[in-house]
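The complex appears here without one of its protein chains, the remainder shown in place.
First chain written, first letter: the chains are A, B and C, and each begins at residue 1.
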Amino acid sequence: MVVVLQNNLSEKELENIKKKIRKLGNIEIREVKGDKYRILGLIGDTSSLDQKEITCMSGVEKVMHVQEPFKKANRILNPQNSVIDILGNKIGGKKLSIIAGPCSVESEEQIVEIAKNVKSGGASFLRGGAYKPRTSPYSFQGLKSEGLELLKIARKETKLPIVTEIMSPKLVEKFQEDVDVIQVGARNMQNFDLLKELGKTNKPILLKRGLSATIEELLMSAEYIMSEGNENVILCERGIRTFEKYTRNTLDLSAIPAIKKLSHLPVIVDPSHAAGLWWMVEPLTKAAIAVGADGIIVEVHNDPENAKCDGAQSITPKRFNKLMNDLKDIATAVGREI
Amino acid sequence: MVVVLQNNLSEKELENIKKKIRKLGNIEIREVKGDKYRILGLIGDTSSLDQKEITCMSGVEKVMHVQEPFKKANRILNPQNSVIDILGNKIGGKKLSIIAGPCSVESEEQIVEIAKNVKSGGASFLRGGAYKPRTSPYSFQGLKSEGLELLKIARKETKLPIVTEIMSPKLVEKFQEDVDVIQVGARNMQNFDLLKELGKTNKPILLKRGLSATIEELLMSAEYIMSEGNENVILCERGIRTFEKYTRNTLDLSAIPAIKKLSHLPVIVDPSHAAGLWWMVEPLTKAAIAVGADGIIVEVHNDPENAKCDGAQSITPKRFNKLMNDLKDIATAVGREI
Amino acid sequence: MVVVLQNNLSEKELENIKKKIRKLGNIEIREVKGDKYRILGLIGDTSSLDQKEITCMSGVEKVMHVQEPFKKANRILNPQNSVIDILGNKIGGKKLSIIAGPCSVESEEQIVEIAKNVKSGGASFLRGGAYKPRTSPYSFQGLKSEGLELLKIARKETKLPIVTEIMSPKLVEKFQEDVDVIQVGARNMQNFDLLKELGKTNKPILLKRGLSATIEELLMSAEYIMSEGNENVILCERGIRTFEKYTRNTLDLSAIPAIKKLSHLPVIVDPSHAAGLWWMVEPLTKAAIAVGADGIIVEVHNDPENAKCDGAQSITPKRFNKLMNDLKDIATAVGREI
Partner (left out) sequence: MVVVLQNNLSEKELENIKKKIRKLGNIEIREVKGDKYRILGLIGDTSSLDQKEITCMSGVEKVMHVQEPFKKANRILNPQNSVIDILGNKIGGKKLSIIAGPCSVESEEQIVEIAKNVKSGGASFLRGGAYKPRTSPYSFQGLKSEGLELLKIARKETKLPIVTEIMSPKLVEKFQEDVDVIQVGARNMQNFDLLKELGKTNKPILLKRGLSATIEELLMSAEYIMSEGNENVILCERGIRTFEKYTRNTLDLSAIPAIKKLSHLPVIVDPSHAAGLWWMVEPLTKAAIAVGADGIIVEVHNDPENAKCDGAQSITPKRFNKLMNDLKDIATAVGREI
């Protein structure tokens, strides 16, 4: 950590600042005096320092961190890619992970049919929303616990592990029992109480990047889960909010190589929610694999026109099959398989 | 709601779309045929329509909403400003509401002293964090329930109603008992489970705008609370995330007149979290009052340099007193009092 | 175009608005009366209407456009992809266009050597900055006209057409004579005087998207050039400004399928300026081709560490060769060739 000081400090003020910093942790201080500023270089485990506590000391101009503030998620401390095994399906290895299914679970027929479809197309996980976060309280909020039951039926029929979103810490126990991968949605990426409770389970957590979260903040949210003991975290880029309105969000594919450099955790892409347009799913999926993602989570619906929510971003099983087929050569070209 | 259709639809396809739309609600349809597009005007209570369900119908190019999607929060249905009474202190009337206190509750001495300070300076509410949302799991997370107890002591000493943040639906019952105004932080603005549970209480809710939430989304989150029965919602602008990094967030003061036009709910401004810089609190507070806010929530700490969090954005009681004094003339100039 | 009116207008006010609208162009008006609003559907060539002139009429609540405001750039009017031929090299056809070279032209040895390198690696155009837009007036501003001369020497040696950036309308004549493709940089995307003058030439124009320009605005800037008679416009996505600071800009790859849907113009990607990090050039180039771009413009420098500007985002000729090689399979997978 680098602390920039005003240049007109007295020796006493300077000593005072140093004393306060040393109280915050086992930190050594080196000093560099410039023309207009004085700089302190802090040495030691600065990830436990609270940057804000130093910023507010009188005489401190600004504080810049050199080391990343995350530890367990940091590639420096764990150079090998993490591979997460879910009922024999691995996320993060050479084989790409394909998670597919409808936005919402609507009925047994629907979810079982789609599950069979996506399995035969090449998916290795079934997604489907039971508890749905919706902007309007007047929109369909999901089938809730009934939806979970229907997902379990689909899992039984297809052997596909199920991935679904949790919205409340009150449901952690239930999800731990029923679900194979627990998804934390973009809106809850900094719902820290939820993250902490999920950190106490042993379930793989699919953590989606918040609409306005930096890559560092995403990794800090992973750290919340990991610091409680659960290191099975899968990250997901799903678009960020920008001024551009043609697409619902702006898919930030540069985040994939960035995350791969910073962290050992697997990272997948959600091309459906990013654009919000079904006809963009195909090119964005190809780009996601080409850029180095470990897989995708994609919305597939057997009747998008009558889907209960987000039909506009769902593709049909037929298109999904074709997409899986088209992906093979791209996967090979980047040293992966499907 | 206006539905734009492709121009090459057959009569049968057109009829099919109209039939589906009519099934969604008690809606009348008017049709306008242009050169390149065909337009359907939907008439009736379109706020219960799910725009996405129409967007995904085949032949639909785009859907534009004309009427706002919120009802209970809408000024059209409730032209008078809402005024919320909290132990005799009103928010939303002619008198400006000043909520002041430390970022975190740290000790009995600290919170009681600051409470007395801000009361004598002119505050009518005491703020203070007991449960703290922090980006890093390694940062101080607040004194939690002990913090609530200390707030209650400070309330007893000063008669100031207390305002503090809730982070989990598990704590709604406790907060309902202990707290006078329950704050929902920016990160939880779309924690819909929490909003719904708060909607079942009768407590005033201070709802902060999310970092990347539009004004419409903020009002839809208020609608979540109100649709469950609790209409005592106070909105708060506290800065949005933009490309500019000199300030922590960009305070969007245009949101105040916008919200005043769209909604009858009171709206206040948080100048401390917006900029993240104590020396900006004074000019931003003045601007907030000049632009028409119903009050402010501001961080005051008796020892900012040693504050447990966010000291850099806290002002001293002395500066707070001066600010309250300076505000008087501006309040008068815009027809308010302090 | 759809005009939303307040519902409390008198017949006279309504007639007044209609009369004014009819005066703006050859427009028919259809009316739809809803519960809370009244809607006018405008029929005819609304792209010449000025939305703002209607917005300010008293009684008008908002104006929403249905048809895109660009004409010559619109795919509706020109469904076939435009292919631009530059000295026998086509941009926009099956074969991908690779434009490569240094950020700045520094010396004859440098530019000739890099030109030979990138040609043997597979590039079909040479890029190189002679006039450099720099944030600071104290940074190196390019070799200017001497740089153009050096580019011409490199062209003579390698037969590669040259692509370089123009910054002032005063230089249009000179560039028209010296250069094969004239580049308009992101900062000048809405330098309308420059665009108009370029529209009067017959040179292919490489138009880069502005840092905060929407896709529609990019197409409107292309329209500026095309409306003056020059239809040889190549678009370029090079990253937009968002809150994320890990990369210099956020590469918006969704813009490629969006532009392909809206327009017939070719579109390429600049992976070097987007991220500002050389090690991201490889994955982002792969993603750009996978998503459907017609080519790339990439910075290659034989000595990045001593480059006069932007060395941090340049790759070596060796890496460039490898990248071209790796791209082949991805190109084939998406039906293109290299």
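Throughout what follows, a contact is a pair of C-beta atoms (placed from the backbone, for glycine too) under 8 Å apart; a residue touches a chain by one contact, two chains touch by 3 or more.
Treat the numbers as computed from the prediction; the structure is a model and nothing was measured.
J.: Which of the displayed chains are touched by the chain that has been omitted?
T.: Looking at the entire complex, the absent chain's contacts are A, B, C.
J.: Considering the whole complex, which of B:2, B:43, B:86 or B:288 touches the chain not shown?
T.: B:288
J.: Which candidate, B:54, B:233 or B:253, sits in contact with the chain we can't see?
T.: Result: among the candidates, B:253 touches the missing chain.
J.: What residues on chain A make contact with the chain left out of this view?
T.: So the residues of chain A touching the unseen chain are 2, 4, 30, 32-37, 39, 41-45, 64, 66-67, 76, 241-243, 245.
J.: Footprint of the hidden chain on chain B, which residues?
T.: Here the touching residues of chain B are 212, 214-216, 240, 242-247, 250-258, 261, 274-275, 279-280, 283-284, 286-292, 326, 329-330, 332-334.
J.: Residues on chain C that touch the omitted chain in the whole complex?
T.: These residues touch the chain not displayed: 20, 47-48, 50, 52-53, 55-58, 69, 133-140, 167-170, 187-188, 190-194, 196, 210-212, 217, 220, 223-224, 227-228, 241, 278, 304-314.
Note that in this section only the chains that are shown with their structure count from here on.
J.: Have a look at where chain A meets chain C and say same if over half of the interface residue numbers show up on both copies, different if under half do.
T.: Here the answer is same, because the shared fraction of interface numbers exceeds one half.
J.: Report the inter-chain centroid distance for chain B and chain C in whole angstrom, where each centroid is the mean of the CA atoms.
T.: A distance of 39 Å separates the two centres.
J.: Quick one: chain A and chain B, Cα centre-to-centre, how many Å?
T.: 26
J.: Please list all residues of chain A that touch 2 or more other chains.
T.: Touching at least two other chains: 212.
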